[in-house]
Structures are given as structure tokens and as C-alpha cells.
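Below you will find the structure I want to go over with you.
The other protein chains are all here in position, but one chain of the complex has been omitted.
Chain IDs A, B and C follow the sequence of writing; residue 1 opens each chain.
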Amino acid sequence: MIFDLLLAAALLWSAVQALTTPDLFRAVVLFIVFGLLMALAWARLDAPDIALAEAAIGAGLSGALLLDAVGHLRQKRRERSP
Amino acid sequence: MTDLYLTLAVFLLVNLLAALWRIARGPTPADRLLAALLFGTTGVAVLLLLAYAGGGAALVDAALVFALLAVITGAAFVRRIWREESNGHS
Amino acid sequence: MNAPLIYALTGAALFVFGVTGLMLQAHLLRKILAFNVMGSGIFLVLVGLAQRTGIPDPVPQAMVLTGIVVAIAATALALALARQLLDQSGEMRLPEEEAGKDKLDV
Partner (left out) sequence: MDILDLLSVVLLIVGAAFFLAGTMGLLRFPDVYTRLHALAKADNLGLGFTVLGLALQAPGVAAGLKLVLVWLLALAASATLSYLIARRAFAKGIVPWKPEEREP
């Protein structure tokens, strides 16, 4: 029970931080962490198949996609204002 | 034994909460990413403990995927964001 | 108050955060993040409420599994569209958002 409460608190905190932090890269990293915590939540909810999919997607795929987008954005900014 | 597994899982989760603080602070982007990598490893350990505390053997497979795909985030970070030309504190 | 109910309540709160972020943020990447948080909240509500009696229910779990895959596909499409918008207009925001309300960050 205490595990669930701690995990819920961590989920809420990382989500709020990811949505309100001014630094875009920090927001993306916090979102990746949010995905990892979601995988743990699925493991606690007796859904190992969803935990597997969320681990593959939340940890690997969406992290790579978002970091790639941030890198592209920074490159554009640097080209425009040298 | 199940009680011990759950206690250790809670302990590792508290460790994760402490690492969240480093993500919020960390001066360079690499520090934030290192904390995220620690999240991955500790998450693997928590999943394994939960699997042996009655969660079923399928959670071991989830932990395997966790360990396998944590690399992709780091590789994307090093290749796409943390280039030489930008300064270290952006 | 058992564990699935805790997760269902967390999911409701996450949905609220996601909707708030989606409405208040102008930056498109942040909108995408908020959209994903919103979807995760809905998934948690679906599965958590279905098994609040303690017995795992396979039907919402299968729906959520499909939903997660669709969500990542939609995220990839949204990122590609946002990147096109950045290349064409040089802005990472929709033209409907009034300019100058908040500073463009990285």
C-alpha cells in the first residue's frame, strides 16, 4: 500500500514538473521518467503485458522521438541566430 | 521472503524519489540524463523484486525490455542534443 | 481504499493536469507532452476502476494496450507535423496563439 502511495506521488510530481518547467530539455527528461514510473504502475496493477508495452514505448521509443525533436529545434535556433 | 522483497522495493522507490531531485537541479543536461538512467536501472531492480513478490514471471520479461531499451534514450541524447558546438550549460 | 483505486484517482488528477497544460501552453512540443500525460491518465482510470474489487479485468487491459500503441503513433505523427511547421514558418506554435504572450524558449 505504501508502495502505491509513493508511486502515485512520484507520478503526480513528475507530471507537474514536466508540464511546468521552463527548460524544454528538462521537460522531456521528466516525461521519460514519467513513462518509466507508468511502467511500474502497470506492474502493480497486475498488467504485465501493458508494463512490457509501456517499457518499450515510454522508455525507448518516445524518449528517442522527443529528444530528436528537441535536437532539431535547437539546431534550427542556432542556424537562425548565429 | 515476500515481505522482504516488498520492503526492498519500497526502499528502492524512495531512492528514485531522491533521484528526481537531481533531475530538477542538475546543472548540465548530462546530469539530468544520468538521473534518468539511474531511474532505468532501479526500475529494473524494482520490477524483478515485484516479479518474485508474487507479480508473476511475465514481469521479468518487462524488466528485460527495460534494460534493453534504456540505451536508446542515452544514445539519442548523445547523438542529437549534446553536440560539441553548443556550450556545456545550455 | 485499495491499490487500484489509488491509481484510478491518480489517473483522474493526471487527466486534469494534461488538459490544463494542453490549454495553457503555447509551445507545440509542450502541447504534445501534455496530450500524452492526459492519455496516460485516462489509461490509469480505465484499468484502475475496472479492477477496484481486486480482480484483474482483461478487457480494459487489452483496450489500454491498443491505446498505448495508438498514442505513440499519434505522438510520432504530431512531432513530424510540428517539425514541418517549424521548417515552414520558423515558429513552434500554432498561428492562432497570439504572439508575444510568452517568450519562445528553446
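Throughout what follows, contacts are C-beta pairs under 8 Å (C-beta built on N, C-alpha and C of every residue); 3 or more make two chains touch, one makes a residue touch a chain.
As the structure is a computational prediction, the values presented were derived from the model and not from experiment.
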Chains on display which the left-out chain touches in the complete complex: B
Touch residues of chain B, complete complex, unshown partner: 1, 4-5, 8, 11-12, 15, 18-19, 21-22, 28, 30-31, 33-35, 37-38, 41-42, 44-45, 48-49, 52, 57, 60, 63-64, 67-68, 70-71, 74-75, 78, 82, 84, 87-88
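The rule is short, and it goes like this: only the chains that are shown with their structure count from here on.
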Central chain (distance from its CA mean to the mean of all protein CA atoms): A
Approximate Å spacing (C-alpha centroids) for the pair chain B, chain C: 21
Cα-centroid distance, chain A relative to chain C, in whole angstrom: 11
Two or more partner chains touched - positions in chain A: 25, 44, 46, 49, 61, 70, 72, 74
Where chain B touches two or more other chains, by residue: 90
Chain A partner contacts - residues on chain C that touch it in the complex: 3-4, 6-7, 9-10, 13-14, 17-18, 20-21, 25, 27, 29-30, 32-34, 36-37, 40, 44, 47-48, 51, 56, 61, 64-65, 68-69, 72, 75-76, 79, 82-83, 86-87, 90, 92, 105-106
For the chain B and chain A complex, residues of the former touching the latter: 6, 9-10, 13-14, 16-17, 20, 23-24, 29, 32-33, 35-36, 39-40, 43, 46-47, 50, 55-56, 58-59, 61-62, 65-66, 68-70, 72-73, 75-77, 80-81, 85-86, 90
Of chain A, residues touching chain B in the complex: 2-3, 6-7, 9-10, 13-14, 17, 21, 25-26, 29-30, 32-33, 36-37, 39-40, 43-44, 46, 48-49, 51-52, 55-56, 59-61, 63-64, 67-68, 70-72, 74, 78
